[in-house]
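Let me begin by handing over the structure; questions about it come next.
For this view, one protein chain was removed and the others were kept in their places.
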Amino acid sequence: MEELEMQAVIEGLLYVCGDEGLKLEEAARTLGVSEQEAEKQLSVCKDRIQNNLLGLEVKINGNKYQLVTNEKTAPFIEALASVPERGKLSQASLETLAIIAYNQPITRTEIDDIRGVKSEKAIQTLINKVLITDSGRAQSIGRPKLYNTTDRFLEYFDLSSLDELPTLDDVEEHDVTEEADLFFDALK
Amino acid sequence: MEELEMQAVIEGLLYVCGDEGLKLEEAARTLGVSEQEAEKQLSVCKDRIQNNLLGLEVKINGNKYQLVTNEKTAPFIEALASVPERGKLSQASLETLAIIAYNQPITRTEIDDIRGVKSEKAIQTLINKVLITDSGRAQSIGRPKLYNTTDRFLEYFDLSSLDELPTLDDVEEHDVTEEADLFFDALK
Partner (left out) sequence: MKRYNVKIDSFEGPLDLLLHLIHQAEVDIYNIPVAVITEQYCEYVQTMQELELDVASEYLVMAATLLEIKSKMLLPQDSEYSEEDPVDIEEDPREELLSRLVKYKKYKEAAYHLKEKEKAASSYYAKAPTVHHQDNDDSSEKESSLPEGLTLFDMLEAYQNLQKRIRVSSSQVTTVKAEEISIEEKMEDIVHILEKKQGEIKFYDLFLTREKPHIVATFLAVLELMKHRKVTCIQAANFEDIKVEYIEEAAY
């Protein structure tokens, strides 16, 4: 891989890793280079971002590289969160609500697993808004709380019952067509 | 606020919003400028990133701005992270979606007429995928639902606006008649 291409990939990796950061060994493995080489490339990338961008920089914590916003922009990021648009119901809350609606009853850990991030706050928000409620405890170890949607949830989204939730048919439709294609191709 | 500072803030906001995207009005409100000014600044930022970075770019879908990795880096990101399999749309869904995109708002019967088959299932799939939505009811008999594409439609197909859809070579009514004449002449 050429240096320019490697630099492009590093940028991309730093970005998608976001707040979790990119570990040196992950970078090396993905680029298919030694950790030493990866470290050099990451350092070049850090400098490039420093020199070319105004609001972002690369922070190093141990062997973790993280793309972060710099201090100047912090107050504005907080301001963004208070934009009324955003005050509605956050993406986090909506995601959590969808997961509960389609998988109830469900524990917090299971929700966290699906979302890949902690959902404690979102769950609290939804409880406060009486869109979900805890309906008891799972029989599993630690007896975690189980969450369900409420009648208010149905009312709010104008559903007569949970059965009215649109089905999440995803890949199947496509697969079936493809299988049919293969089948008929084989007949040729 | 000076231009350089504004640019720094926009970078930061784009980063923080991630795949949720930054709406034009949010940017304007956060920066405390008009939407016109915000649009100008976002455009400057888009160009700056385009010119100065190798692996990232700013994508515009409708009034939403999103910082994304570019195509070159995609295979490496797929290697590093687990990328959920994106169910591709079936032919029926794509046809239905194309008809809606070019004729919105449109009723189901009109779609059925163009396709020559029932499109109920495809419509439901598209609604579930939030690519279309019903936007009201036609004034005609039975008050049938009218369908429109959503913002997510733009995002899903990476269109900045509906204008970006290629024009169907507009064959006007009279053209069709002329062509029909040719067709039937040839049969004589």
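Points to keep in mind about this one:
Residue numbering begins at 1 within each chain, and the chains themselves are lettered A and B in the order written.
Throughout what follows, a residue touches a chain if its C-beta (ideal position, glycine included) is under 8 Å from a C-beta of that chain, and two chains touch if they have at least 3 such contacts.
Because the structure is predicted, anything quoted here is derived from the model rather than measured.
Residue A:97 is the one among A:6, A:54, A:97 or A:132 that touches the chain missing from this view.
Screening B:67, B:123 or B:146 against the full complex identifies B:67 as the residue touching the chain left out. Across B:23, B:46, B:108 or B:129, the single residue that touches the chain missing here is B:129.
Counting over the whole complex, chain A has residues 12, 15-20, 26, 77-78, 80-82, 86-95, 97-99, 101-102, 107, 109, 114-117, 121-122, 124-125, 128-131, 138-142, 152, 156-159, 165-166, 168, 170, 177, 180-181, 184-185, 187-188 touching the chain that is not drawn.
Residues of chain B that touch the chain left out of the display are 15-20, 59, 66-71, 73-74, 77, 80-84, 86, 88-89, 91-92, 94-95, 97-99, 101-102, 114-118, 127-130, 133, 150, 152, 155-159, 165-166, 168-169, 171, 176-177, 179-180, 182-184, 186-188.
One rule holds for everything that comes next: only the chains that are shown with their structure count from here on.
Those residues of chain B that touch chain A in the complex are listed here as 4-5, 7-13, 15-18, 20, 23, 25-26, 29-31, 49, 52-56, 67, 69-70, 72-73, 76-77, 79-81, 85, 87-91, 93, 124-125, 127-128.
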